[in-house]
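Let me begin by handing over the structure; questions about it come next.
Left out: one protein chain. Kept in place: all the others.
Right after this comes subunit A.
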Amino acid sequence: MADPPAGQLALSGAECTSGPSKLPRTDLMAVSPQTATLRPYLNAVRATLQAALCLENFSSQVVERHNKPEVEVRSSKELLLQPVVISRNDKEKVLIEGSINSVRVSIAVKQADEIEKILCHKFMRFMMMRAENFFILRRKAVEGYDINVQTQAGGLRHPLHGGDRQGDQRDEAVR
(Lines give C-alpha, C1' and ligand atoms only; values in the text may rest on other atoms or scores of the structure.)
Protein backbone atom coordinates (compact mmCIF):
# COMPACT_ATOMS: atom_id res chain seq x y z
CA MET A 1 0.00 0.00 0.00
CA ALA A 2 1.58 3.33 -0.98
CA ASP A 3 2.29 5.57 1.94
CA PRO A 4 1.89 9.29 1.26
CA PRO A 5 4.75 11.47 2.57
CA ALA A 6 4.13 12.49 6.15
CA GLY A 7 3.42 16.12 5.28
CA GLN A 8 0.40 15.21 3.22
CA LEU A 9 -1.38 12.96 5.67
CA ALA A 10 -4.92 14.16 6.22
CA LEU A 11 -5.73 15.33 9.71
CA SER A 12 -8.79 13.99 11.42
CA GLY A 13 -11.22 16.34 13.12
CA ALA A 14 -9.78 15.72 16.57
CA GLU A 15 -6.29 16.83 15.61
CA CYS A 16 -7.12 20.01 13.66
CA THR A 17 -6.23 23.18 15.47
CA SER A 18 -7.29 26.44 13.92
CA GLY A 19 -3.93 28.20 13.69
CA PRO A 20 -0.82 26.05 13.37
CA SER A 21 -2.26 23.50 10.95
CA LYS A 22 -2.27 26.09 8.16
CA LEU A 23 1.43 26.81 8.55
CA PRO A 24 4.02 24.79 6.63
CA ARG A 25 5.81 22.26 8.77
CA THR A 26 9.09 24.10 9.13
CA ASP A 27 7.29 27.02 10.80
CA LEU A 28 5.67 24.63 13.21
CA MET A 29 9.11 23.65 14.47
CA ALA A 30 9.80 27.27 15.35
CA VAL A 31 6.57 27.85 17.30
CA SER A 32 7.46 26.05 20.50
CA PRO A 33 9.14 22.77 21.31
CA GLN A 34 5.99 21.45 22.90
CA THR A 35 3.59 21.92 19.99
CA ALA A 36 6.30 20.91 17.54
CA THR A 37 6.18 17.32 18.72
CA LEU A 38 2.40 16.99 18.59
CA ARG A 39 1.99 16.36 14.90
CA PRO A 40 4.89 13.89 14.50
CA TYR A 41 3.65 12.14 17.64
CA LEU A 42 0.14 11.73 16.27
CA ASN A 43 1.47 10.66 12.88
CA ALA A 44 3.72 8.09 14.49
CA VAL A 45 0.81 6.71 16.50
CA ARG A 46 -1.39 6.60 13.44
CA ALA A 47 1.21 4.76 11.37
CA THR A 48 1.87 2.24 14.13
CA LEU A 49 -1.85 1.63 14.58
CA GLN A 50 -2.18 1.12 10.87
CA ALA A 51 0.46 -1.59 11.10
CA ALA A 52 -0.96 -3.16 14.26
CA LEU A 53 -4.63 -3.18 13.22
CA CYS A 54 -4.24 -6.12 10.83
CA LEU A 55 -6.57 -8.51 12.56
CA GLU A 56 -8.28 -11.70 11.57
CA ASN A 57 -10.84 -13.84 13.26
CA PHE A 58 -9.05 -16.48 15.31
CA SER A 59 -10.87 -18.92 17.55
CA SER A 60 -9.33 -19.99 20.81
CA GLN A 61 -6.86 -22.85 20.49
CA VAL A 62 -7.49 -23.93 24.06
CA VAL A 63 -11.26 -24.06 24.32
CA GLU A 64 -13.38 -25.10 21.39
CA ARG A 65 -16.07 -22.80 20.05
CA HIS A 66 -14.63 -19.90 22.02
CA ASN A 67 -13.25 -16.74 20.53
CA LYS A 68 -11.11 -14.85 22.98
CA PRO A 69 -9.04 -11.70 22.47
CA GLU A 70 -5.53 -13.11 22.51
CA VAL A 71 -4.00 -9.88 23.77
CA GLU A 72 -5.98 -10.33 27.00
CA VAL A 73 -5.68 -14.05 27.35
CA ARG A 74 -2.02 -14.32 26.25
CA SER A 75 -2.36 -18.06 25.91
CA SER A 76 0.39 -18.62 23.36
CA LYS A 77 3.50 -16.66 22.44
CA GLU A 78 3.13 -17.32 18.73
CA LEU A 79 -0.05 -15.27 18.60
CA LEU A 80 1.34 -12.12 20.18
CA LEU A 81 3.19 -9.25 18.56
CA GLN A 82 5.92 -7.18 20.18
CA PRO A 83 4.47 -4.44 22.37
CA VAL A 84 5.56 -1.05 21.14
CA VAL A 85 5.69 2.34 22.89
CA ILE A 86 5.51 5.74 21.26
CA SER A 87 6.32 8.54 23.65
CA ARG A 88 6.14 12.27 23.20
CA ASN A 89 7.90 12.93 26.49
CA ASP A 90 8.16 11.00 29.71
CA LYS A 91 4.60 11.91 30.74
CA GLU A 92 2.73 11.20 27.53
CA LYS A 93 3.00 7.90 25.80
CA VAL A 94 1.00 5.29 23.99
CA LEU A 95 1.56 1.55 24.36
CA ILE A 96 0.30 -0.61 21.53
CA GLU A 97 0.08 -4.35 22.10
CA GLY A 98 -1.06 -6.40 19.17
CA SER A 99 -1.97 -9.98 18.54
CA ILE A 100 -3.55 -12.02 15.83
CA ASN A 101 -7.12 -11.08 16.61
CA SER A 102 -7.00 -8.13 18.97
CA VAL A 103 -5.15 -4.94 19.72
CA ARG A 104 -4.88 -3.09 23.01
CA VAL A 105 -3.90 0.57 23.02
CA SER A 106 -2.94 2.10 26.38
CA ILE A 107 -2.78 5.85 26.58
CA ALA A 108 -0.98 7.89 29.23
CA VAL A 109 -2.46 11.36 29.28
CA LYS A 110 -0.41 14.38 30.28
CA GLN A 111 -1.23 15.46 33.82
CA ALA A 112 0.73 18.52 34.76
CA ASP A 113 -0.36 19.06 38.37
CA GLU A 114 -2.46 17.60 41.14
CA ILE A 115 -5.75 19.05 39.97
CA GLU A 116 -5.24 17.68 36.47
CA LYS A 117 -4.41 14.30 37.92
CA ILE A 118 -7.66 14.27 39.87
CA LEU A 119 -9.72 15.47 36.93
CA CYS A 120 -8.16 12.93 34.59
CA HIS A 121 -8.68 10.13 37.06
CA LYS A 122 -12.33 11.02 37.57
CA PHE A 123 -13.04 11.41 33.90
CA MET A 124 -11.37 8.14 32.97
CA ARG A 125 -13.18 6.37 35.76
CA PHE A 126 -16.48 7.79 34.51
CA MET A 127 -15.84 6.43 31.03
CA MET A 128 -14.41 3.11 32.10
CA MET A 129 -17.37 2.36 34.35
CA ARG A 130 -19.55 2.69 31.30
CA ALA A 131 -17.20 0.59 29.19
CA GLU A 132 -19.98 -1.75 28.11
CA ASN A 133 -21.69 1.03 26.23
CA PHE A 134 -18.46 2.11 24.60
CA PHE A 135 -17.62 -1.39 23.37
CA ILE A 136 -13.97 -0.67 22.82
CA LEU A 137 -12.98 0.58 26.25
CA ARG A 138 -11.42 -1.67 28.82
CA ARG A 139 -12.81 -1.57 32.33
CA LYS A 140 -9.45 -1.23 33.96
CA ALA A 141 -6.41 0.57 32.62
CA VAL A 142 -3.07 -1.16 32.31
CA GLU A 143 -0.55 -0.31 35.04
CA GLY A 144 1.17 2.98 34.31
CA TYR A 145 -1.41 4.24 31.83
CA ASP A 146 -4.72 6.06 32.11
CA ILE A 147 -7.08 4.46 29.67
CA ASN A 148 -7.23 1.47 27.38
CA VAL A 149 -8.84 0.98 24.05
CA GLN A 150 -9.17 -2.61 22.98
CA THR A 151 -10.69 -4.04 19.86
CA GLN A 152 -11.14 -7.46 18.36
CA ALA A 153 -11.31 -8.54 14.75
CA GLY A 154 -15.08 -8.88 14.80
CA GLY A 155 -15.41 -5.39 16.24
CA LEU A 156 -13.74 -3.87 13.23
CA ARG A 157 -16.06 -5.56 10.82
CA HIS A 158 -19.33 -4.39 12.36
CA PRO A 159 -18.47 -1.01 13.89
CA LEU A 160 -22.09 0.03 14.39
CA HIS A 161 -22.89 -2.95 16.53
CA GLY A 162 -19.59 -2.79 18.35
CA GLY A 163 -18.62 -6.18 17.03
CA ASP A 164 -21.05 -9.00 16.83
CA ARG A 165 -18.48 -11.64 17.64
CA GLN A 166 -20.92 -14.51 17.97
CA GLY A 167 -22.33 -13.49 14.62
CA ASP A 168 -18.99 -14.15 12.93
CA GLN A 169 -19.02 -17.77 13.92
CA ARG A 170 -22.63 -18.20 12.95
CA ASP A 171 -21.94 -16.67 9.53
CA GLU A 172 -19.14 -19.12 8.84
CA ALA A 173 -21.30 -22.07 9.77
CA VAL A 174 -24.06 -20.95 7.41
CA ARG A 175 -21.66 -20.46 4.52
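We take it that a residue touches a chain if its C-beta (ideal position, glycine included) is under 8 Å from a C-beta of that chain, and two chains touch if they have at least 3 such contacts; residues count from 1.
In the analysis below, contacts and distances are computed from a predicted model.
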Identity of the absent chain, which is to be given by its UniProt protein name, from "Actin-related protein 2/3 complex subunit 5", "thioredoxin-disulfide reductase (NADPH)", "Proteasome subunit beta" or "DNA helicase": "Actin-related protein 2/3 complex subunit 5"
Hidden partner chain, touching residue among A:47, A:73, A:109 or A:128: A:47
Those residues of subunit A which, in the complete complex, touch the missing chain: 1, 3, 5-6, 29, 33, 36-37, 40-41, 43-44, 47-48, 50-52, 54, 76-78, 81-82, 84-90, 93, 98
